[in-house]
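Just below is one structure, and these are the notes that go with it.
Yeah, one chain of the complex is gone here, protein chain that is, but the others are all in their spots.
By written order: A, B and C. Residues from 1 in each chain.
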Amino acid sequence: MNKMSREKQDFKVIGTRVKRPDGIDKVTGRAQYGADLVVPGMLTGAVLRSPHAHAKINAIDTSEAMALPGVKAIVTNADFAALDDEFLLDVADNCLAREKALYHGHAVAAVAAKDAQTAKAALKLIKVDYTPLPHVTDVDDAMESDAPVVQAGRKQENVKGDYSDNVTMYCEFGHGDLDAGFAKADHVIERSFKTAATHQGYIEPHACLASMTSDGKADLWCCTQGQYFVRTLCAGILGMEASQLRVTASEIGGGFGGKTTCFIEPVALALSRKAGRPVKLVMTRDEVFRATGPTVSSSSDVKIGMTKDGRITAAYAALRYQGGAFPCETVAMGAQSAFAAYDLDAVKTEGWNALTNRPKEAAYRAPGAPMAVYAVESVVDELTQHFGLDPLDVRLKNAADAGTLSSYGPTFEAIGLVATLEAAQKHPHYSAPLGENQGRGVSCGFWFNFGGNTCVSLNINDDGTVGITEGNPDIGGSRASISMMAAEELGIPYEQVRTIVADTSSLGYNDVTDGSRVTFAVGLATIEAARDAIKKMCSRVAKIWEIDPDAVIWENGQAKPSGPNAGDFEPMSLAEIAALSSETGGPIAGHYEVNADGAGVSFGVHLADVEVDPETGATKVLRYTAFQDAGKAVHPDYVEGQMQGGSAQGIGWALNEEYIYDDDGMLLNAGFLDYRVPVASDLPSIEPVILEIPNPGHPYGVRGVGETSIVPPLAALSNAVSRAAGVRLHELPMSPPKILKAITSKG
Amino acid sequence: MVQVKLWGNLRDATDGQDVVEVEAGNFKQLLDRLSEKYPGLKPQIERGVSLALDGRIYREAWFTEIQPDSEVVLMPYMKGG
Amino acid sequence: MHFVSPQSTEEAARHLAEGGAKARILAGGTDLLVQMKSGMVSPETVIDIKRIPGMRDITEEDGGYRVGAGVPGQQLNEHAGVKSLWPGVVEACDLIGSTQIQGRCTIIGNLCNGSPAADTVPAMAAANAVAHVVGPSGTRDVPVADLPQGPGKLALEEGEFVASVLLPARPKRAADAYLRFTPRTEMDIAVASAAVSLELAEDGTVSDARVVLGAVGPKIIVATAAAEAIIGTKLDDDALEAMTKACRDAATPIDDKRGTVEFRTQVAGVLAKRAARIAKDRAGERT
Partner (left out) sequence: MSKLHVTTTVNGDELDFVCPPEETLLDALRGRLGLSGSKEGCGTGDCGACTVKMDGRLVCACLVLAPEAQGAEIETIEGMATGESLHPLQSSFIDNAALQCGICTPGILVAAKDLLERNPDPSETEIRYWLAGNLCRCTGYDKIIKAVQFAAAEMRGETA
């Protein structure tokens, strides 16, 4: 991998605010999302879901439903392949329940019919014989040794102690002597926290269209963050060969991690196989809330010791996460992220995951980190209040930097936390006056960012323009960013490059659009593919000029002799070389395939001003500023958009969003009315401040930016409420009844 | 020999050691040797691990070279949103 | 399902009577369609009353205004006359749902949906609004305050529906106000609400008042004691405190996903106090 840094270079395209290629389609209603495709002969699918939180499925009788005119196929878990891979089995069992319905809304059977009305009518005719079982939805309850067991036999070898079988994993991180550290502290604070499960809340419900023929070939069109992973899952669950299943990603109406797995796609394929017709399956919003991934809910204890001048002497966190009815390891990410912002001599985090009768957790923007960092940043803030110190000073005093032994093991490379904290301190927001009942909160945030498997094909068209084929759904403007990086490297205008997202048959495997990886990893592969094409173009030119290929260099979109010794030739532009491609050896293309690493971790610091109504407990966010080390910002608008969007989601999480269950394990708020994502009038303008500290792992210094911004808002808001209302809450969301109760009990 | 730093609960598989030494020139060799020397680590390695080499995190990448003085940290397999 | 668009109230009443429990009136549809989709109701007949002449009109009547059952919220909000006479009713109406919901929702639908948290019902009850009910055996006028009987229940006979509401005339130095509490600024359902309508004597003393609470009981609560606490006062702090306490005493809320008993009780008092102040300021300006 070429690690040539371009940080000092003058970029021509990178850093500009070009127009996105999908813009006109999206503002005119022409863009095709998951539910928008229509094909001849298409049937409509619908899914029957469990009315119980936990129940044994004794029998499913579909005979009456099948007899309804217009019903073409009904499938259950028995229509899936017999699986021995545990991971695939979990995905399959989540798509259609096998022996037990594990949560309220768990899919049990599905119908394909001539139209939606018939499909809906057929669902009512399917008879499922259930034996209801005791259930558990709270993480602490689920860990108790006598808790109802959601799934037995899923405990990893690392779990010790007197817990129920719901506890599937344990992890521990850290270094140093905690006891000695706490002994050095002038004050130690220990608090317990809870955070509710929140949903990614993408506006587009899951949707797909499957068409499978009797010879085993299939096409699947769906909204997903990763068509290749969908292929892997569906081929496995259906018992197909990957080559026979072509998956095309539609435009995607938001994902935030929630569209990194399958919920309905294998079901639609099974229905299509059985019916011999294409089947479209679209979730309702109610189904999205009941049966797709929210993030984990958490319970945690944090203990931190500090000297009176603000130095943290020791830090400990115990994190307990539940990720629904199937095992997940999200808590490990939380346990590694919790103290990542700090340079600590003694730190320890422990994490447990527990099964509950809730939907299977799916990734949500920096999965596992926000709830851990919320608890830590709350206690750090309470300590700064205790000593009367400046919250940013304290964070700077303890900030991790290059060479810091991180709380999760490795020693940090160059990181941007100190610069980010300093930028926050200097910003006018930090010194702006506050009024009565107003308070300002601060929080740091951290996320790892990933690279991963990536393929890019870059074709030089014969008119001198460039086509790029990549394999990651564009979720926030990545087609534009990828075209920009190719244009930069090739030295041609952005407008001459068009990037498309390939189906699974057109390009090799690409990891899911997750981990803030696309601009980093696909960008890196694009630059390398461009370099590959440049090398080929230079060698064609060398043949034309009859000189050594090494004597031809590429500069500003032209091949040139490397110096006077190479010969005296007029430079040849990309267009001129492209026009001669047929004569010089055929089409010219660049390729790059890589499992990219070196994404570089990212830090953010957020400032939040709130006003709390002391008579009602209502919180109004008055001002919000997000600072983040973005590495080189390829398209600053899209970097800002990620920071603003993540902040808004975090604000919702802090104030109102939550999964609410009743005593019977029923989800009470499966809709946008009572699952309250922020609306436009709930938010102030969110000011993004980008810091560009180049990532040494990327040729242009690019860093992942998508996820970090959801991490700081939880504590930033809680810390602000604490200062505005004089009461500190230890639970999210900080809904008005909770805040008012805290104010009232304070007296 | 390469020194490999483990995360806390893996100590159970290494007689309480946080740092173990194996002979390895790249990640594949390192993981193979770790599984041989400490069979208790095998279930976790099979579930998936990441490796941090001098502060940079790698998710797969068997053939990444390791120098004897490199800082090598075993981490759980990472995923994002 | 049958969809019918009657041309007269009598025809609509006939459809409603024939359809019995399986028939539903469709005006704005913002509640009915949601209920149909969730499977809460599965009507066999849907009676769209918006094509009946007059249903989409606001007409002046004896110094007040008659609002037809098909008048969407936005049309009411745009009506300068209603806004000036009953600003509390209009602001309550404006709080229902989004701009898009305002394009369809009706205050009579809000009433007939039977939700104790309906925004316009406390405001209409405080305004002494009168519902014009049409049924198989003729028509009758009923105070809005007397219609709600509990969640989803109204004092209507089979085949009866509300065709219009009269917001009555009122003297000068009189005004109303409505406030609700919701976790979000918009797109939400009242956790508690209060409407206050009052009249001032020339010296600024409250000469008459009505205080009505929403979302703190199975139906709206006409808080007579709260009104009495401010009648004869100039809304000094003691009077407001007494009114606040009377509201809290009158409230009989439940714990649910939207709020707790404690919170609702507390906040109902706060809202009534704040609404009373706004109503007084407005009344002072209507001279």
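Keep in mind that, in the parts below, a contact is a pair of C-beta atoms (placed from the backbone, for glycine too) under 8 Å apart; a residue touches a chain by one contact, two chains touch by 3 or more.
Computed from a predicted model, the values in this text were never measured in an experiment.
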item: Chains still shown that are in contact with the chain withheld from the display; value: A, C
item: Omitted-chain contact residue, chosen from A:Ala35, A:Leu209, A:Val302 or A:Ala424; value: A:Ala35
item: Contacting the left-out chain in the complete assembly, out of A:Glu204, A:Glu329, A:Asp514 or A:Glu692; value: A:Glu204
item: Per the touch definition above, residue among C:His15, C:Arg104 or C:Arg282 touching the missing chain; value: C:Arg104
item: Chain not shown: contacting residue from A:Val677, A:Ile690 or A:Val705; value: A:Val677
item: In chain C, positions touching the absent partner; value: 1-3, 5, 26, 29-30, 33-34, 36-38, 46, 48, 50, 72, 74-75, 97-104, 185-187
item: Interface with the undisplayed chain - residues on chain A; value: 17, 19-20, 22-33, 35-36, 38, 116-117, 200-205, 251-256, 282, 284-285, 475-477, 637-638, 640-641, 644-649, 671-673, 677, 679-683, 685-686
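Everything that follows uses one rule, which is that only the chains that are shown with their structure count from here on.
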item: Pairwise touch network: line, ring, star, complete, or other; value: line
item: Computed distance of Cα centres, chain C from chain A, in Å; value: 44
item: Approximate Å spacing (C-alpha centroids) for the pair chain A, chain B; value: 26
item: Computed distance of Cα centres, chain C from chain B, in Å; value: 67
item: Per-residue overlap in chain B, given as positions that touch at least 2 other chains; value: none
item: Contacts with two or more other chains, residues of chain C listed in rising order; value: none
item: Interface residues, chain A side, partner chain C - complex; value: 286, 615-618, 655-656, 660, 668-669, 672-674, 676, 678-679, 681-682, 735-737, 740-741, 744
item: Chain C to chain A touching residues, read off their complex; value: 38, 181, 183-189, 191, 257-260, 262-263, 266-267, 270
item: Residue numbers on chain B that touch chain A, as the complex places them; value: 5, 7-9, 12, 18, 40, 43-44, 47, 52, 54-61, 64, 71, 73-81
